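With one protein chain held back, the other chains of the complex are shown just where they sit.
Should a chain be cited, it is by its letter among A and B, assigned in written order, with residues numbered from 1 in that chain.
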Amino acid sequence: MALSDDSPTKMEVQNLNAFYGATRAIQDINLKFSDRKATAIIGPSGCGKTTLIRCLNRLHETGPKTRVEGSVLLDGEDLYLLDATAVRRRVGMVFQKPNPFATMSIYNNVSAPLRFNGRPSREELDAAVLRSLKQAALWDEVKDRVDAAATSLSGGQQQRLCIARALAANPEVLLMDEPCSALDPIATAKIEELIAQLKHDYTLIIVTHNMQQAARVADDTAFLYLGKLVEFGPTEDLFERPKERLTESYITGRFG
Amino acid sequence: MNSDPLADTGRPRGYDLEIRQLKARAVAMGEWALGMVHDGWRAFNAGDFTAAQAVLDRGTELDRLDEDIEHAAIAFLVLRQPTAGDLRTAAGLLKITTHLDRVGRLGFDMARITTAGPPKEPEEVREVLDRMDTVVESMVLQSLEALGHDRADLARELFRRDDEVDQLHRDANRIILRELRSKANDTSRLAADLLVARHFERIADNACKVGEKTVYALTGQRRSEYLPRHRYTPYALETPTTTRGTPEDPPSS
Partner (left out) sequence: MKFDRAARRKVFSNGMTVLTGLSIVAIMVPLVAVIYQVVSLGGPVFNVALFTQGIPYPCTPHPGVTCHQGGLVVPIEGTLLLMGLSALFSVPIGVGAAIFAVEFGGERRSARIIGLVADVLSGVPSIVVGAFVYALLVIYYPSIVFSTLSGSFALAVIMVPIVTRTCEEALRTVPNSVREAALALGISRWKVTLRIVLVSALPGIVTGILLSVARATGEAAPLLILLGNGCEHPLQGITQEGCALPLWIYEGATSPDQNLIALAWGAALLLLVLILVLSVVSRMTLDRMARRMRGE
């Protein structure tokens, strides 16, 4: 299916199927994600969108009785043939409910991926924390209290902290699973602005149930229903003139 | 038992009703405009000032209908944040009302340029203008039917009929200019006839535009996707193709 322009493909999904025990959650998905663009994945609850992105960073397989078939390519390499931990350093994730490490300070949270994966010097950590907090548009709000507990931040700030933490690991792709659904409208707006900025440096894949949000932040949008990919294309086209009747029914609210 | 099958989607109950009402309002405005054309032409044709005045007085209502629809469509866009077909419909209606307003305005103008007494031009002129009126009014009616009953096919067909109107317009021009040159007739009346012919052509054009927006609202297709590109040239360079009139008439100058 056509993409918004001829950007190179950063990530590609081929014939992907994922199972929970005997239940097939996603079926024969083929999808391409363009480099340094934001792709939204929309669909009603239970359509498999969360399962799909959890396959992209190999988190799906950590669950009980789970199975994945098919391939996920990052720059042409099949991620399922690589070491899972290494994959997750290249493909980061931000979750629906902000989950900073409650026992750690802001500084320690952001520096966690570096501290647990090597022996960086204090200078390296300071630099990384500064960079990540600035990228997540949180620096100005916390620069005087980076040693405060992470739990002292508001919900929206905690989510930006989680984004900073994910960025500190220096991923190539950032997955976001309904990043704003637990936040109030102002925090949501800030994060959407942030997403527009992050696109310059990272490839973003965002699961959302909010169609206006998908329309605002994403270059391309994929619509999933009952585990299958129904339609995929540039966001504007999908929202103005969807090709599939199912897509039109969903986005105009006739079901879901 | 819940009688509304849409009750537990995200879609509010009044939604579909609002869209239907928007369209109905546009159709009503179109009928009002068409009425102004119909009566405007008859007033002009008969030289009837009373009838003309009646048409002129309908102008305010036309404006009001236009504003109401615009207001309602914008409210719909803001409150419902529609997508896909619903979005195209709301956006399309905003443009459609502009075209319907022009149709009404053209009828208004025909009444405005009414000159006194029964017409004093050749039969031929009156015939061709009458024919234009018939075709054009039917086109407007067809565009309203397409809009009100979701008939993209009827809407597309308007473009074909527009060709006929173009042809009639050329014929009218040719005949009127010929009569003007002969200096035997009431020139001011003939000048007004020229304007009227042009008004009819404009009305047909606007009816086509209404059809175009209707097709867009229903299918998302834009004009270039179903109409061949037409290359226009100045009238002066065109050759006459009508069966009426003498072949040795030079191209209208």
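Going forward, contacts are C-beta pairs under 8 Å (C-beta built on N, C-alpha and C of every residue); 3 or more make two chains touch, one makes a residue touch a chain.
Since the structure is predicted, the reported quantities are computational estimates derived from the model, not experimental observations.
Visitor: Can you list the shown chains that the absent chain is in touch with?
Guide: A
Visitor: Of A:G70, A:P113 or A:G253, which sits in contact with the chain we cannot see?
Guide: Of these options, the touching residue for the absent chain is A:P113.
Visitor: Please pick, from A:K10, A:K37, A:R165 or A:R254, the residue that touches the omitted chain in the full complex.
Guide: A:R165
Visitor: Who touches the missing chain here, A:N15, A:S152 or A:Q197?
Guide: A:S152
Visitor: Which chain A residues would touch the chain omitted from the figure, given the whole complex?
Guide: These residues of chain A touch the chain that is not shown: 57, 59, 62, 64-65, 85-90, 92-93, 95, 97, 99-103, 105, 112-113, 116-117, 148-152, 162, 165-166, 169.
One rule holds for everything that comes next: only the chains that are shown with their structure count from here on.
Visitor: Per the centroid of Cα atoms for each chain, what is the distance between chain A and chain B, given in Å?
Guide: That gives a centre separation of 51 Å.
Visitor: Name, in rising order, each residue of chain A that touches chain B in their complex.
Guide: Interface residues on chain A, with respect to chain B: 211-212, 215, 239-242, 247-248, 251-256.
Visitor: Would you mind writing out the residues of chain B in touch with chain A in their complex?
Guide: 6, 9-11, 15, 81-88, 220
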